[in-house]
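One structure, as structure tokens, below. Some questions next.
After this line comes subunit A, so read on.
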Amino acid sequence: MTEHLLEVRDLSVRFHTARGMVNAVNGISWHLDRGETLAILGESGSGKSVSASAIMNLIDCPPGEITSGQILFEGRDLLTLDAETRRDINGRRIAMIFQDPLSHLNPVYPVGWQIAEAGMAHGLPRAKARARTLQLLTRVGIPDPEAAMAKYPHQFSGGQRQRLMIAMALVLKPDILIADEPTTALDVTVQAEVLSLLEELQEETGMGLLLITHDLGVVAEAADRAVVMEGGRVVETGTPRDLYHGASHPYTRKLLAAAPGKGEMRQPDEAPAPILQVRGLEKSYGPFRALRGVDFDLRAGETLAVVGESGSGKSTVARLLLRLEEATGGSALWKGEDLLQKSPRQMAPLRRQLQMVFQDPTQSLAPHMSVFQIISEAWAIHPGILPKARWRARVAELLEQVGLRPEHAERHPHQFSGGQRQRIAIARALALEPELIICDEAVSALDVSIQAQVIDLLGKLRDELGLAFIFIAHDLPVVRDFADRVLVMQKGEIVEQGSVAQIFDAPQALYTQRLLAAGLDADPDVQADRRAARLALAK
Partner candidate 1 sequence: MKHTTALAGLLLASTTLSPAMAQENTDVTVVLAEEVDLVEPCMATRSNIGRIVLQNISETLTELDVRGDKGLMPRLAESWEMTGEGTWRFHLREGVTFSDGTAFDAEDVKHSFERAGSDQITCEISRYYEGIEITPTVVDAQTIDFATEPAQPILPLLMSLLTIVPSETPIEFTRDPIGTGPFILSEWNPGQDIKLTRRDDYWGEAPEVSGATYLFRSDAAVRAAMVQTGEADIAPSISATDATDPALDFAYPNSETTYLRIDQNVAPLGDKRVREALNLALDREAFIGTILAEGTQIATAITPPTTLGWNPDVKAWPYDPEKARDLLAEAAADGVPVDTTISLIGRTGNFPGATEVFEAIQAMLSDVGFNVELQMVEVAEHEQYYSKPYVEDRPILVGAQHDNSRGDPVFSMYFKYHSDGRQAGFSDPKVDELIEAATAATGDERSALWSELFAYLHDEVVADVLLFHMVGHARVSERVDFTPTIATNSSLQLSEIGFK
Partner candidate 2 sequence: MSSMLGKRAVSSFISLMVLIVLVFFLSRLTGDPAALYLPVDASEAMRDNFREIHGLNDPVLVQFTHYITDLVCFDFGDSLRKARPALEVVLDSFTWTLQLALITMALVSAAAIALGSLAAFHVGSWLDRLASGLSLIGASAPDFWIAIVGIVLFSVTLGWLPTSGTGTVWHWVLPIAVLFIRPFGLILQVVRGSMITALGSAYVKTARAKGVRNRPVIFVHTLRNAMLPVITVIGDQAAALLNGAVVVETIFGFPGVGKLMIDSILQRDFNVILAAIMVTALAIFLMNLLIDIAYALLDPRIRT
């Protein structure tokens, strides 16, 4: 048997948690070779990050505990080494970057120092560490690297922060780079850039890259091999192409099936007159103009998707329509009445016609209220919809409608999983029998398979109840599957709008094209084409 650069053998780790002992990973094994990119693919709770933490000695004991297994790095079992030796390996031989670079960078120190520290912690003289930092900042594409060294993490954009993390990891040219969800929460275009940067760097240094992700697209784009994990076990291993075309494990197949962006596109029927007409919508924060004259119509029963990257102003549209913030200009006629001119008192009765489902159900459900209270509050606020005697029955009905069970009514939000919580939020929106539901990134925080289920649910409700949707998302494949029409926004303006087929099949605006090209597809072959297109656009 050839010696791998890094090999995990039969690793089991368990944690003390709220529910007692949980086996986070159960006898998993995989290996990584020099110059290779291995992806560990899994949804939340699959235990995909645990082995990385074990490699970096980042599992706190307690509450964690490694119960069995070996981690062989160049033949040495890391788990048997003393703390000092392991510390010395960290950063020098094996480096790691994380999701959410903002919280993983120390907010109170300049980034230059933080990057240099990676060298200084292993004895690199200060001056050399600084020089190396400057070199790396240039390499990872930070503008004005000299000045950037003295800046603090909060002064960079999300993508730049991830580049800083990468620079930090590469100071000592490690043999292995572990990247834990390095592109999650980044805009698609930035995601593509970060992934290609990693790829280039790997080619330059020949390091092994361990890519932990939940995104099939990332696997298709970047991985040489992938390990699929579910419930703390490795269920399947193979190249992306093999997995995509010949997955043997039902879980892998389920994951692939859930990947959005492959269904029929909807053909909007030439619909009745618009129920909502937005004209010249403006919002400024001081001198900053977040929205600059947005015009669009929404027809009854139509699903209008608003897509764009962070900072495009797409969420602001929703918040202005629902008067969570006050517009600085424009009008929004809802059945002929201007929502923006209503006093709070006049707005109250209109609110039951317009509802919203927020991005993060963990935060949008009051933690201290039971599901029954959360849903029935709608009727307490708007008396006359439903007599109190019928509340209980109606809550049960709504819960069944969104795929939960009536007995869930007595529980509190924290007792549910993310997908279940989003179903509760939808039930709450439905309680008011609205005509329009605005979904603000309503499925973005969910795992792929859950995402698919929720989208199915929304589609079903749309068909049954004739609801109109404004569907705000950054995730293009989901929009492709769900929307009738699409608005593409950039920097507070609509750059393009049209039917879903127009946008996806024949995008006119350059920005729309770039957006589509940057999106990742689960099919390695499709992804290879996208990549080519992206490179072409970049030229």
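Selection rule, in plain terms: all candidates are chains of the complex that A comes from, given by their letters.
Going forward, a residue touches a chain if its C-beta (ideal position, glycine included) is under 8 Å from a C-beta of that chain, and two chains touch if they have at least 3 such contacts; residues count from 1.
Everything numeric in this text was worked out from a predicted model, so none of it was measured.
Enquirer: All of 1 or 2 sit in the same complex as subunit A; which one actually touches it?
Expert: 2
Enquirer: Which subunit A residues qualify as touching candidate 2 in the complex?
Expert: 56-58, 87-92, 95-96, 98, 100, 103-110, 117-118, 121-122, 152, 154-155, 165, 168
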